[in-house]
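As you look at this complex, bear in mind that one protein chain is not there, while each of the others sits in place.
By written order: A, B and C. Residues from 1 in each chain.
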Amino acid sequence: MNKNMYHFIKEKANQYHQETIAIRRDIHQYAERGWLEMRTACFIASYLEKLGYEVFVGEEIMKKESRMGLPSQAILQSHYQRAKVEGANSFYLEKVKEGMTGVAGILRNGEGPIIALRFDIDALGIIEDNNETHFPYQNHFESCHKGAMHACGHDGHTAIGLTTAKILMDIKEKMHGTIKLIFQPAEEGVRGAKCICESGFLDDVDYIYAAHIMPQSSNYDLYFGMNESFATTKLDVTYHGVSTHAAESPQFGKNALLSAANCILNLHSIPRNSDGQTRVNVGVVHAGTGRNVIPETAKLEIEVRGVTTELNRYMEMYARDIINASALMHDTVVEIKEMGKAYALKCDEDFMNEIRYLCQQNLTDLKLPKKNLSPLGGSDDFSYMMEYVQSHGGKATYMKLLTKVKASPHNTAFDFDEEVLNKGPRIMASIAYSLLK
Amino acid sequence: MNKNMYHFIKEKANQYHQETIAIRRDIHQYAERGWLEMRTACFIASYLEKLGYEVFVGEEIMKKESRMGLPSQAILQSHYQRAKVEGANSFYLEKVKEGMTGVAGILRNGEGPIIALRFDIDALGIIEDNNETHFPYQNHFESCHKGAMHACGHDGHTAIGLTTAKILMDIKEKMHGTIKLIFQPAEEGVRGAKCICESGFLDDVDYIYAAHIMPQSSNYDLYFGMNESFATTKLDVTYHGVSTHAAESPQFGKNALLSAANCILNLHSIPRNSDGQTRVNVGVVHAGTGRNVIPETAKLEIEVRGVTTELNRYMEMYARDIINASALMHDTVVEIKEMGKAYALKCDEDFMNEIRYLCQQNLTDLKLPKKNLSPLGGSDDFSYMMEYVQSHGGKATYMKLLTKVKASPHNTAFDFDEEVLNKGPRIMASIAYSLLK
Amino acid sequence: MNKNMYHFIKEKANQYHQETIAIRRDIHQYAERGWLEMRTACFIASYLEKLGYEVFVGEEIMKKESRMGLPSQAILQSHYQRAKVEGANSFYLEKVKEGMTGVAGILRNGEGPIIALRFDIDALGIIEDNNETHFPYQNHFESCHKGAMHACGHDGHTAIGLTTAKILMDIKEKMHGTIKLIFQPAEEGVRGAKCICESGFLDDVDYIYAAHIMPQSSNYDLYFGMNESFATTKLDVTYHGVSTHAAESPQFGKNALLSAANCILNLHSIPRNSDGQTRVNVGVVHAGTGRNVIPETAKLEIEVRGVTTELNRYMEMYARDIINASALMHDTVVEIKEMGKAYALKCDEDFMNEIRYLCQQNLTDLKLPKKNLSPLGGSDDFSYMMEYVQSHGGKATYMKLLTKVKASPHNTAFDFDEEVLNKGPRIMASIAYSLLK
Partner (left out) sequence: MNKNMYHFIKEKANQYHQETIAIRRDIHQYAERGWLEMRTACFIASYLEKLGYEVFVGEEIMKKESRMGLPSQAILQSHYQRAKVEGANSFYLEKVKEGMTGVAGILRNGEGPIIALRFDIDALGIIEDNNETHFPYQNHFESCHKGAMHACGHDGHTAIGLTTAKILMDIKEKMHGTIKLIFQPAEEGVRGAKCICESGFLDDVDYIYAAHIMPQSSNYDLYFGMNESFATTKLDVTYHGVSTHAAESPQFGKNALLSAANCILNLHSIPRNSDGQTRVNVGVVHAGTGRNVIPETAKLEIEVRGVTTELNRYMEMYARDIINASALMHDTVVEIKEMGKAYALKCDEDFMNEIRYLCQQNLTDLKLPKKNLSPLGGSDDFSYMMEYVQSHGGKATYMKLLTKVKASPHNTAFDFDEEVLNKGPRIMASIAYSLLK
């Protein structure tokens, strides 16, 4: 009977495959960056509403002031106009217009565990390849928003999420408990998870899981968890000095750029740590207004990382000392803004084993690896949700959905094999069923 | 009789004063930055043509490849369109469209000395004050080109130049020799003088002089020369590295920003020089594309200075070593572009005395200082022309035209008393007459 | 019968234990630093000679010019005098006087494998604790050479080596092949192994092994190999500039200290490497002669490390770029001297298993760990010999001899339990017998 149900889920995933592909391509074409996923969010909300979900948008699942790395009002405003032009549902658009672009759907059927699935929905700030060999270009669904591109598979995640929603609604009566499907904005830059956690929406969750589309190096279909991720903190640092004419009276200036140069060099000289790998980068610097003027301001985009949350904390604390000391060095004033934060991933061993058992028993055509974990390498702020649910007594894991890809993630020519849009919803829905059956 | 002629010149300056003011306000309103003075240049050329001057434009007085600090093709192109819309003379516009915005008028009357007068015509990259107390705003001639403002008096210089042209034409028959009136582009950033020198246009000049409107601290009307200027070199430096993901494999990157930070700190640490004051500044830095990407390029706008040409050379040579070593330090490639150059001012003592004598004898209502020289403080690339003429056996001086000002030069609220537009043409024309009479 | 032989070795180790202790205490008392182990080397050579070994000293096993990090002639000379006073054998003393302090003994008995055992003999530059609770002080064998102390157990290694020599001579007839006992100078600073390799003394060796006394955290007696060591390169870097009076004419100087400061900061900013842990340190800096003089020279003692030989190479290559660029930065001249080098340890799996089998079968009272390898953490230039033998087709391992210690290695209060002087020779000799029986 269970067997039959897993088989039913598989058939539904097959049946919906073309629609899933269509959704993915639509989302891909209208790629929107973090906090600007206005058309995307409205699309999701309308879709979930039509399926019969209770829909939660914007402030209903996000704490406004906990968002990090928000774009300017002018940018928010112009994207709002664009989303309107592009036909976003006007009811939902009003809810998301201030960059409140999170959406969730809830499905309840009596008593039982409360589980959450997370799908991230934002694009990257990349200009998409328009080469004949690029699949989205060939098939006319390349991004029509220049400078925004789904080069990390979140278009796929969104489509998988919506089809998962559809399948779960199909089998609603067979499950006992509550399912929260979370469509998270602004994962790039690890900015969006925090505000959902701090809204309280996850407080009662017993299980949370997510999956990321990843390049298939062996021929496995998935890993049950990830490790070797980086905890990370993103900081925007601005030095404010005093400008003056560089020839007439340099002594009356306070040189923000000298503070910045010290900051850059010294951040890179934070001692290596024998407890594990750490990272630091100053990725962007803008300073000064004219060649013959002592620079009044210097703005730096900084990130630190560590393979454990503790190592990241070591880096962040040391970096903050350097940032502050660099201001004192040339008598400037410094402003530090936290723009993003993620923890290191800690997947629950027994939850991964449970999913493994499910797959081995019921999804027998999948090719499974021997070990649960595969390294992530980078950072993901789903770690923030995991940490939150775990600290409230729940279980969490973050899986890898493996498929063939063109180019590597974050590359202008990135693309993935759409077969993953079939197995993705199937796996996500099967786990939900398994937890609530 | 001579006395009468100087009186005649004075009366002409009075007579033309309102027109001079009108020209100044027109130029002020259509402020154009260096190499973009297309409408301005066409205005000048047409005006000179109407007066009966032989007119030289663009390649006729400029060596194209000797221009420094040129804007991009896109900017040149859009300014060309704008100048067209704003009614620039289409014959001349074609000649200046590639940023070839220098203009000269020649007046010949038989054998005699060859003299040159220089007037600079470019505006600054400043957004003009739109405050009720700002005179150009009150009188509706504030800049209509946002981000370009005549905040250093070159609008006045242009108007003085054209009225001087008019007066000199009036007294043409009384003079023997040749007058070259040079309207120089791109003085700001000391970029424009070099290409005129290297065109050969000054090769036969016996005397060259110019004057700059300056704030009147005492109640003198002019100084006969300036000293204590800075020789200077402007360099644009770009470090090219290799970008890579900052977390995954930082070792595969080549960090252009680390090169830049070393360059900045070390430029400021060039040893002081016991031979006199020196300066160095890195005024603008832009580096990197994303927080989590090792910066691939870093662009710096640098200037060095010295109170003598030798001290500037010391600074430039040392700076170039540092710029190059900073590339080697982190295995990046560096590109150095010279964007401007000026020498220290050396006014000829006897030429200044000659002008003093002229003024004391014939322009007796002017208030004159006891000493010839007054400090400049900054840099001016008229020094380039002076050096050129002097090294070809001619004489040169650079005078101060003193008048009351609002705010200081390069300030968004800068303005000068338009009475200087009366005495300016009078003094410039009187000197020409005195040299050629 | 074999069993009996291992038992015989054990009994001999017991029998010689007091003598081993006496040797260790003598060596401890007359602690000598790297390349200065003149009394120590003569002691060893005489002892081996008395046992009947063929003795090789100085140039007979070392390539003179391959020694790294040699002290000055003056220091060599004064230590020679001291060794003479302290009764060093005058025949051998002449051979080691120039810092040629390596010694080897060879024992041959017919055809068979050629094996090598290495024991390091140098002390550290540390002032020994003279506290009542310090065992060597209590027992009157603390170092009489102020500033030299056996704080890393090499006194024990020397004693173990000589007793191993004695036992092996006792059982000579039972073994077929050749044994080379190598007493290596200057292991501290990883300076001494290279010159022995490059002398050709190891060219024909089939097996090489060594053991280091280490703190016992569990109650195991030994590990069969070590990993997680650092490959390392030690560099002495001297910047040569030009001094000048700092007030009168700073521009005529070339500031070696500015080169050094750049070098220091930038070495620490070498990017982290995702392939594994790396290290860099500038441990010692001396620069300049007077407060008001631009520093003419700056000397830096630098080391880089990596957990693999490749990672160390990455660090060394990057560091050399920085060192050279820092000279160019302020027009100084740089001199780089390689002072030491070690590779990462790679113990041969089957050789370790062979020793494990030997111990499990025949040294059954030893407490053995389940895994072969234990991390080293630091660096050891025995890696140089291992690499050399392995690249010539031989096998190698570097074992840990575990025992109780007071304080940690390199601490002024370090001491070890002398029971290790019993099991040490027993294990070393048993392995030799096992290989040659």
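Just so we're on the same page, a residue touches a chain if its C-beta (ideal position, glycine included) is under 8 Å from a C-beta of that chain, and two chains touch if they have at least 3 such contacts.
Quick caveat: nothing in here was measured; it's all calculated off a predicted structure.
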item	value
Residue touching the undisplayed chain, where the options are C:Gly112, C:Pro215, C:Pro250 or C:Gly276	C:Pro250
Option from C:Gly58, C:Gly189, C:Pro271 or C:Gly394 whose C-beta touches the chain left out	C:Gly189
Option from A:Ser143, A:Ser243 or A:Ser326 whose C-beta touches the chain left out	A:Ser326
Options C:Ala13, C:Val96 or C:Ile302, residue touching the unrepresented chain	C:Ile302
For subunit B, the residues touching the chain missing from this view	265-266, 268-269, 271-272, 274, 277-280
Contact footprint on subunit C, counting only the chain that is left out	125, 189, 230, 232, 234, 245-248, 250, 257-258, 260-262, 264-265, 268, 279, 281-295, 298, 301-303, 305, 339, 377-379, 410
Residues of subunit A (touch criterion as defined above) contacting the omitted chain	248-251, 253, 255, 258, 262, 266, 269, 271-275, 294, 314, 318, 321-322, 324-326, 328-331
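Definition applied: only the chains that are shown with their structure count from here on.
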item	value
Touch-based graph of the chains, sorted into line, ring, star, complete or other	complete
Of all other chains, the one whose Cα centre sits farthest from subunit C	B
Closest chain to global C-alpha mean, per-chain Cα centroids	A
Rounded Å distance between subunit B and subunit C, as computed from the means of their C-alpha atoms	70
Junction residues of subunit A, two or more chains touched	265, 268, 279
